[in-house]
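Following this message is one structure expressed as structure tokens.
Missing here: one protein chain of the complex. Every other protein chain is in place.
Coming up: chain A.
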Amino acid sequence: MLNLEGVHAYYGYIHALKGVSLKVEEGSIVTLLGANGAGKTTILKVISGVLKASSGSVTFLDHDISKLAPEKVVSEGIVQAPEGRQIFPELTVIENLQVGAYTRRDKKNIKSSYQIVFDYFPILKERQDQLAGTLSGGEQQMLAIGRALMAKPKVLLLDEPSLGLAPLIVKDIFKIIQEINAQGTTVFLVEQNANQALAISDYAYVLETGKITVEGKASEIKEDPKVLQAYLGGH
């Protein structure tokens, strides 16, 4: 569904991606693991059109999206919940969700999307008129995911959704990601929390300083000694 082929990307002179190829199959959850600074967020930036690849191709449903402006990529159905959540602190919860529906043309169905989001995250319904900046970290992450869902994504990109959250909340969030996927949304998950991410994923990639070094079925990656050592605390 979403394909990257030999993607190179630079920040000025910094060569951040050095020939990345990966595939996200329709209906699956694919995880991208990697240490700080490996280039995970950069891959998402290239997919969403914020950073242009210097070479290589990015295709979605068999057409080239590498030249599209970020807002066009969203209209194509690729939507992300960015790193560090980045909710709009001075908008209310409901207004944040409204911005999420920004590119939607099917105005009539937007109402039912709120319902879907509130079904996944009942707390957001309770807090709907509260300023998003006053939510707890976990609630903000839920809002960031909910906001992305409002755009009715075909592929949902999640950049470290577990970052800085208590283990119990992380568990909840991963469960909901699984549910979202079960309802038909393809998920591309960027994580450092390898254990939990692999537990819900079908396929996984490991990125090291701009290159994919390991890939395979999530269940196999979990057993890979190299990955075990680097990302799973060496047990």
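Simple rule for what comes next: a residue touches a chain if its C-beta (ideal position, glycine included) is under 8 Å from a C-beta of that chain, and two chains touch if they have at least 3 such contacts; residues count from 1.
Throughout what follows, contacts and distances are computed from a predicted model.
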Choices "Branched-chain amino acid ABC transporter permease", "Aspartyl/glutamyl-tRNA(Asn/Gln) amidotransferase subunit B", "Glycolate oxidase subunit GlcD" or "L-serine dehydratase" - which one is the UniProt name of the chain not shown: "Branched-chain amino acid ABC transporter permease"
Option touching the unshown chain, where A:Glu5, A:Glu95 or A:Glu208 are the choices: A:Glu95
Chain not shown: contacting residue from A:Leu2, A:Ala16, A:Val58 or A:Val79: A:Val79
Sole residue of A:Ala35, A:Val50, A:Ile116 or A:Val214 that reaches the chain not shown, by the stated touch rule: A:Val50
Identified contact with the non-displayed chain, of A:Gln115, A:Thr134 or A:Ser219: A:Thr134
Absent-chain contact - pick from A:Gly19, A:Gly56 or A:Pro70: A:Pro70
In chain A, positions touching the absent partner: 48, 50, 69-71, 74-75, 79-82, 86-92, 95, 98-100, 102-103, 127, 129-131, 134-135, 144, 147-148, 151
